[in-house]
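I have placed the structure first, in the form of structure tokens, so that the comments after it can refer back to it.
A single protein chain has been removed from this complex, and every other one stays in its place.
Should a chain be cited, it is by its letter among A, B and C, assigned in written order, with residues numbered from 1 in that chain.
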Amino acid sequence: MATDDGQVTYLEAVALALDAEMERDPDVFIIGEDVGQFGGAFKVTKGFLEKFGARRVVDTPIAETGFTGLAAGAALVGLRPVVEYQFADFISCAFDPIINVLARHHWRTGDAMPVTLRAPFGARLRAGPTHSQSVESYFAHVPGLKIVMPGTPEDAAGLLVSSIRDNNPTLYLENKYLYRRLRVAGPISLEPIPLGVANVVREGRDVSLITYSAGVSQGLEVADELDRDGISVEVVDVRTLVPLDVETIVNSVRKTSRAVVLHEAAKRLGYGAEIAATIQEEAFWHLDQPVVRIAAKNTPTPTSPALEDAVVPQRAQVAETLRKVVRA
Amino acid sequence: MATDDGQVTYLEAVALALDAEMERDPDVFIIGEDVGQFGGAFKVTKGFLEKFGARRVVDTPIAETGFTGLAAGAALVGLRPVVEYQFADFISCAFDPIINVLARHHWRTGDAMPVTLRAPFGARLRAGPTHSQSVESYFAHVPGLKIVMPGTPEDAAGLLVSSIRDNNPTLYLENKYLYRRLRVAGPISLEPIPLGVANVVREGRDVSLITYSAGVSQGLEVADELDRDGISVEVVDVRTLVPLDVETIVNSVRKTSRAVVLHEAAKRLGYGAEIAATIQEEAFWHLDQPVVRIAAKNTPTPTSPALEDAVVPQRAQVAETLRKVVRA
Amino acid sequence: MATRTNKRKTEEAGAIPVSKRDPELLRRMYRMMVLTRAVEDRMVAMYRGGDLLGSLYTGHWHEAISVGAAATLRADDYMAPLHRNAGAHLWRGMEAWQIMASFMGKATSPTGGRDGTLHYGRLDLGSYNPPSHIPANFPVATGMAFAAKYRGEDRVALAFCGDGSTSRADFHESLTIASVQKLPNVFVIENNQWAYSTPLSLQSSSETFAIKAVAYGIPGVKVDGIDVLAVYDTVAQAVARARAGDGPSLIEAVTMRMHGHAEHDPADYVPRAMYDEWSEKDPVERFENVLLEAGVIDADTAKQVREEARQHAIAARRKALADPMPDPSNIEEGVYAD
Partner (left out) sequence: MATRTNKRKTEEAGAIPVSKRDPELLRRMYRMMVLTRAVEDRMVAMYRGGDLLGSLYTGHWHEAISVGAAATLRADDYMAPLHRNAGAHLWRGMEAWQIMASFMGKATSPTGGRDGTLHYGRLDLGSYNPPSHIPANFPVATGMAFAAKYRGEDRVALAFCGDGSTSRADFHESLTIASVQKLPNVFVIENNQWAYSTPLSLQSSSETFAIKAVAYGIPGVKVDGIDVLAVYDTVAQAVARARAGDGPSLIEAVTMRMHGHAEHDPADYVPRAMYDEWSEKDPVERFENVLLEAGVIDADTAKQVREEARQHAIAARRKALADPMPDPSNIEEGVYAD
């Protein structure tokens, strides 16, 4: 499934991991709108129907509440459903079963609930307020859910494998802007990457940039840019929001004494709030500066390009903030 | 509607404000499950059906998605619906229309969306994981919603009046543990209290306790207790989470140099994260200590008393934390 | 007894004479209905006496539905009950003391006191433990049925909900999916005339609840919910249909909620005349009379069954009372499975 140039895109990484897990484990199936013959709105499951049949590649009516609850029931009796929401925005229609049926169940009963919830999310595609949402903050407060947000093709593959094998409901959020923009040399490893382990994707001395999803590649680009000016940015990809690898984050901040958190979700109660609050709790005496949050403005995501660019964090803004924090 | 001893409970304050607004403005109506003849699960609308009739006191089928959307449509063409969710837990079933229909509408179109969403929430009643949720964090990230969480009968009245008169969708969360536990001497003022203005409910020198809802009375009790040991706690009731009165919070922290945030919602991405992140952003150089969050454990809310008490912040824990922060 | 409400319905539930039925099964159903009543009566006393933590939901006049429907299942079938289904739980092996323990927040409840009241399902008995949100058990039941079909097993999944629950997303979306996927589901609506204080006229405008099956192209049958044999036959037929791979059915069983929504609710919104009318239609008494008339039991047996049930409930209370409250020290464990 590599592209002509032998490279694997972020999207293909997702598809490869899903394919491998469906091959490996007959209890894994995929359910969602248009995932069958059509191969999904973004074509992640292209070819899956032919390969695995309609029994395991299940097209559903437009009924997010219903098919999410279905996944819960199937998981309770031993299957490992993977649920695709066509756009993460529509997961709002499954908010109730996710938080009340899936998330709380194991704690209440001890029964396993191995459901993976896959959803393409995010902005920068000029898709407007109800096709561009970052949904992690709707769910991160809810005990019992894991939240996985890969920022690279390698992580997309390894973290999806782990999500599917995990015995908990796992919200696996695919940044649709990255789908065809990020690519790495194939073949790609399908070894599971443990949930809850952050990745220091670039070591640095002067400031820690704590981020995830599209923030990782954006952060690395900015780090390269600042490097030329002699500013050394450590980029920490948290990879999973829940569980959060506080230790890696705190160690980085202890080293650099400065922390900036970056995500494309809106600022108010974005996950950056949790990260910033935690950093100052755990590494207060190491901080030379307050933790700064770079995030989208507290507005819906606009459609029109100049408007969207004004709302969602841009590279220049990230660079400028990092410079300011380092210089301060 | 005062009690025999001339006192007004938190619940009566809500009822009085709703009653007054319905008397004042014929466009205000109340809709929800069992709000009519039954007067609502907690009896906030007791007597309303007789007084205002079935036209304005509307019992609905069990259809939270549907009646929330109905409120949106009615508001768009000029009415001012007040929606009651029987328990805040069930607002999960209306998450989709609240965030996608109500919250984003004005920003998209310029049309007003004056809907008040009333929901009794919270723990300490031994009601278990799906009858005790604190729901503010599900919504606080969403642009376009206001979130109001009164901690006293006076505020319950004045803030409900303002919520109903506000031209935005407003989530007004009633702490059901306080309903019959808090009472003040009547008559109670029905003057609107502006949204977005925090209240320093007790001045102090040594530490700022930033809180809301049930945290206010709990915080005041603890402050009294610590006062006897010569510890002076300033208690700030933020009253509305969105908009948040950052200035009052920051002024308090600048004065005391120490901040503790208290809420009964779970810690991870509870609203305390936003408050703590903001305080360290805005008052970093005034802080003698990291901002500490006191919150429920990251578990669902248990039913059994000892379990629930172990999860939800208790007075002793609040006192101990404040002592520790002051001494550090 | 069962009335046809749409043309796709399968054969009318046959009025098999009592004498042609398995007397052992009949006696077990009778015992379970009597036990359900005794346990719930005992719990009402416990509620009044302050034994319980919070409120109490009971299934008075739902015994024929709970027991009649559950009795059609094999042990390896799935069940997704709600708050009026103590009888169905007991049928499947739930202990009376454990139900009580749930309403008391005891360590011995199925959730160890983490959840409480009606949240006492046990997956080891094939029964889902639902959250408060109704009818969240409906989509879950479609998942159980989906898994059975996926694996080529002939298990079925039976779910219950109330008349009020039919208004919700979960009802509509699960029936839509189950019918399209031809899942082995049986959905039973317990129409007890009320949803909390809300009467049928404010809940639904369809002629019956069974007729809502038309919207899903599946059989819809309305049945007398106080007649345990009618319930049994109707559900058995739907179960057989599901087991045969012919897809889901919807059954409306009509009864009356004879207590408040929960015991804290005096239910003074219910017209007295309704209680008067329905108090004549006690499903336990009715079944007892049927069995007495048919000679399946005699008066002594009936007396004995009732006394045993009473003693069982008393013993259950004693055990539940004596059971320990949970230890809070491990409360943060188990949020996540390993």
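Here is the rule we use: a contact is a pair of C-beta atoms (placed from the backbone, for glycine too) under 8 Å apart; a residue touches a chain by one contact, two chains touch by 3 or more.
Everything quoted here is computed from the prediction, not taken from an experiment.
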Query - Chains shown that the absent chain touches, full complex - result: A, B, C
Query - Selected residue (touches chain absent from view) among B:Val101, B:Val216 or B:Ala319 - result: B:Val101
Query raised in the report: Which one touches the absent chain: A:Ala127, A:Ala223 or A:Ala295?
Result: A:Ala127
**Report entry** Listed residues B:Val35, B:Ala75, B:Ile91 or B:Val238, member touching the removed chain
**Finding:** B:Ala75
**Report entry** Which of C:His60, C:Arg92 or C:Lys212 contacts the chain that the document leaves out
**Finding:** C:Lys212
**Report entry** Selected from B:Gly39, B:Gly122 or B:Pro143 as touching the chain missing from the view
**Finding:** B:Pro143
**Report entry** Residues belonging to subunit C that touch the chain removed from view
**Finding:** 167-169, 171-173, 176-177, 179-180, 201-207, 211-212, 214-218
Report summary line: Those residues of subunit B that touch the unshown chain are 29, 55-56, 58, 60-61, 63-79, 81, 96-97, 100-101, 104-114, 143-144, 146, 167-168, 243
**Report entry** Positions on subunit A where the hidden chain makes contact
**Finding:** 33-34, 36-38, 41, 59-66, 86-87, 89-90, 92-93, 125-131, 297-300, 302-307, 309-311
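What we mean here is this: only the chains that are shown with their structure count from here on.
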Query raised in the report: Cα centroid separation between subunit A and subunit B, in whole Å?
Result: 31
Report task. Can you check how far apart subunit B and subunit C are, centre to centre, with Cα atoms defining each centre and the answer in Å? Result -> 37
**Report entry** subunit A residues counted as touching two or more neighbouring chains
**Finding:** 96, 100, 104, 107-108, 143-144
Report summary line: Multi-chain touching residues of subunit C, meaning two or more other chains, are 111, 114-115, 119, 131-133, 169, 335
